[in-house]
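Missing here: one protein chain of the complex. Every other protein chain is in place.
Presenting chain A:
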Amino acid sequence: MGKQAMGNIAYNQLSRADTLLYLLAYPQRPLLTTRTIELVGYDKLGAGQNATVAVMSYSGYDIEDAIVMNKSSLDRGFGRCIALKKQTVVTEKYSNETSDRIVRPQNEPRKQALDDDGIASPGQIIRKHDILVNKQSPRNKRDKITTSLGLRDIDYAPSNVSYKGPEGETTVVDRVTLYTDKDDRMCIKFIIRQVRRPEIGDKFSSRHGQKGVVGTIVQQEDFPFSERGICPDLIMNPHGFPSRMTIGKMIELLGGKAGVSSGRFHYGSAFGEPSGHADKVEDISRTLVEHGFNYTGKDFLYSGITGKPLQAYIFMGPIYYQKLKHMVLDKMHARASGPRMTLTRQPTEGRARDGGLRLGEMERDCLIAYGASMLIYERLMLSSDPYQVQVCTKCGLLGYYNHKLKTSCCSMCKTGKNMSTMKLPYACKLLFQELQSMNVVPRLKLTEA
């Protein structure tokens, strides 16, 4: 419904080529709508599923808006989504009238997804680093070709295009499209598909802005159940209600429950409607009572673990839940050692560049306050950008190490007499040099350590 919710986006959703498209496997129409939603046609394209929600505390993995999910519901397709990603490959044309070429693959590793035409075929399961297009580029892209025969095989260097996605999930080539762009280059568009079931950390939301991540996934037999055999799909913590005052969600629960028991889509406007088409909470409660439920929408539940009745009656019923596009699979990131920036020699930033996790200023402040100086030393220098420099103790400037003479030397004093070796962050050395280039002279005053 909103911008982040998954569902059907359009009737042509399976023939489109969006860069990123998330679809829900089994979208549903909300049990409880409003007249406005119907008039606008918002319920024509499903954007979520009607989940039976029990408002109770369970397991402690539901604090801070987290939700507890029923594993059997997930097995049956609740919250299952299809992620479609686009990857485009262009066969380049060069100024010397040569161009990239796509060749038939030999029996090589990482090329099992390729067809005989050198392009991955639809339906192939691919893994990280698998090659999608067996492309080769000419080694010489500038000079005119002199031989009449054109380029030979050795004149080409491989320039394969591979899939760079997360490992773990099965990824499939969904569609392959060939076309020429405005510069008359042949392009290949791959739509790559993943079918995902919800996992811990995936974000869900009801239509009242009550968003939360999956805190834990629990087996159905451990879930509470009612005497009718109803077992919730998810459990939401009641602490979400008092401060946020989402009365609408409670009305939705009541109306949804009345809706399923009477087989009718209800309206959930807060005050009903003068025309009598919409239902007031009173009417909804009456419907509930007619079908043998309590008028407050609370149910008598048993603990699935002990089999004993729960101490309180549980507010339980269907609420339209949306799966939001923020999924852990796309976000999780960790790094031990990895790439560094060339300029500062510090670790790169961000998940896309396999970056490090920053020990920021506030974290640094904590360590200073605690007095963990060796830890700061390690985090800020040893694990980041350590660099060994030669310092002239006389002029305080950085010298250099002469590998031929195996001595260090100060280029200012033209002597190697007063040199000493020390470690400092490369970024610090860089700063000194940049300052020097601006006629500011930073001098180091060293004391014996």
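FYI, a contact is a pair of C-beta atoms (placed from the backbone, for glycine too) under 8 Å apart; a residue touches a chain by one contact, two chains touch by 3 or more; residues count from 1.
Quick note on the criterion: contacts and distances are computed from a predicted model.
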Report summary line: Matching the hidden chain's UniProt record against "Dynactin subunit 4", "Exosome non-catalytic core subunit rrp46", "DNA-directed RNA polymerase II subunit RPB3-A" or "Trafficking protein particle complex subunit" returns "DNA-directed RNA polymerase II subunit RPB3-A"
**Report entry** Touch with the omitted chain, as defined above, among A:L14, A:I37, A:V328 or A:L359
**Finding:** A:L14
**Report entry** Contact with the hidden chain (one of A:V103, A:I145 or A:I230)
**Finding:** A:I230
Report task. Have a look at A:E38, A:E64, A:E273 or A:E290 and name the one touching the chain we're not showing. Result -> A:E290
Report task. Check the options A:Q219, A:S373, A:S411 or A:Q436 and report the residue that touches the missing chain. Result -> A:Q219
Report summary line: Of the candidates A:N96, A:T170 or A:N402, the residue in contact with the absent chain is A:T170
Query raised in the report: What residue numbers in chain A mark contact with the hidden partner chain?
Result: 14, 25, 71-73, 75-77, 80, 82, 123, 170, 172, 174, 193, 195, 219-221, 225-231, 289-296, 298, 300, 302, 304, 306-309, 313
